[in-house]
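My questions will all concern the structure given below.
Missing here: one protein chain of the complex. Every other protein chain is in place.
Letters A and B name the chains as they come in the text, with residue numbers starting at 1 for each one.
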Amino acid sequence: MPKLIKLDGDTAQWAQDVFTHVADDDALPEGDVILSLARFQAEGEILLSNSRRVGVRIEPDQEVEALAYDLPRLSVVALAFPKYRDGRAYTSARLLRERLGFTGEVRAVGDVLQEQAGFMVRCGFDAFEPNDGATPEAWTKAAHRFRHVYQRAADDRPVAFEERGA
Amino acid sequence: MKAVTANRLIDGEVVFWKTGAWVEGFGEAQLFDETQEAEVEAVVAKGKAQPTVIVDPYPIDLAPVDGGLAPVSYRERIRALGPTNEPTHGKQAVGGEVIEALRHAHGAARSTGRVDLIRRK
Partner (left out) sequence: MYLYDAIDREFLTDRSNEFRHQVARRLAGELTEDQFKPLRLMNGLYLQLHAYMLRIAIPYGSLNARQARRLAWIARTYDKGYGHMTTRQNIQFNWIKLKDAPDILDALAEVDLHAIQTSGNCIRNVTADPYAGATAEEIDDPRVWSEVLRQWSTLHPEFSFLPRKFKIAVTGALTDRAAVKVHDIGLILRKGRDGQIGFEVIVGGGQGRTPYVGPTIRSYLPSEHLLSYVEAILRVYNRHGRRDNIYKARIKILVAALGAEEFARQVEEEWGKINAERADLPAAELARIRAAFAQTRFETLPAVSEAFEAARAASPALRRFARNNVKPHKQPGYAIVEVSLKAIGQTPGDASAEQLDVVADLAEHYSLDDLRVTHAQNLVLPHVKLDDLPAVHAVLESVGLATANIDLASDIIACPGLDYCALANARAIPIAQDIARKFADPDRAEKVGELKIKISGCINACGHHHVAHIGILGVDKKGEEFYQLSLGGSGAEDASIGRILGPGLSADKVAPAIDALVEAYLHIRTGEERFLDTYRRVGLEPFKEAVYAQAD
């Protein structure tokens, strides 16, 4: 079971993971669950109505727009990195935050490495299941390695041109 | 015949396996004949398992040429010598018989039989 790191402001910390990742052919456990998009579309209504918290796992070839109407009721969207080199989840995260206005947890799952922490945080991820044994300390450090950023993203860091104008 | 080659991690230098160590000169490389496939594989596996000395070990085929043995492939001859456009750069700078044999290797995999890696000026 991978450990969960969550952002608290600018600092990453260990977090208790109350969600269970449920595969499509698993029996449904008690409590809060993260489901595939297909299973959510089939069973989500019932689960949400019996007062569990529900998260959905989005694979890179699935579009987050499919969740547009359900987002207010979702607690977590888990974006999968089958390989760290697959950068589609960065787009998904930004769209969730900037276009679809999702305020719940955006969690990075799969091949999640501390070298990518800075990119992930800037795109709006706030929870991580690191695949490289990264500690929260390492994660915080990696996410803030650069004192400046050059472009707007899903975070509220001041961009170089804003710092210059200030 | 075969030898095992790799690049050294710290500086990228081309190296060859020689009974327990990675050495720079092609002329020093340990030679393996057809009966020693298992040993070749063991050297490659050992190279892949070590974390900090070399990168990407693999076996190369050698063939007899005038004056000794040379790698069959062009690429490996250039690795064993240095770039052909800068005849004083890389391993070839030291000169000597092995280098000369490599530079003017004939035959091997080539269909036209002439290699002349380095043009004599």
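Methods note: a residue touches a chain if its C-beta (ideal position, glycine included) is under 8 Å from a C-beta of that chain, and two chains touch if they have at least 3 such contacts.
Here the structure is a predicted model, which means the values were calculated and not measured.
Enquirer: Could you tell which one of A:F19, A:F40 or A:Y90 touches the chain left off the display?
Expert: Once the missing chain is taken into account, the touching residue is A:Y90.
Enquirer: If the hidden chain were put back, which residues of chain A would touch it?
Expert: Residues touching the hidden chain, for chain A, are 60, 63, 84-88, 90-91, 94, 98-99, 115-116, 118-120, 122-123, 145-153, 160-161, 163-165.
Enquirer: Which residues does chain B use to touch the chain missing from this display?
Expert: These residues touch the chain not displayed: 7, 9-14, 51-52, 55-56, 72-75, 78-79, 82-86, 89-90, 108-112, 119.
Assume only the chains that are shown with their structure count from here on.
Enquirer: Once you find the CA centre of chain A and the CA centre of chain B, what distance in Å lies between them?
Expert: 49
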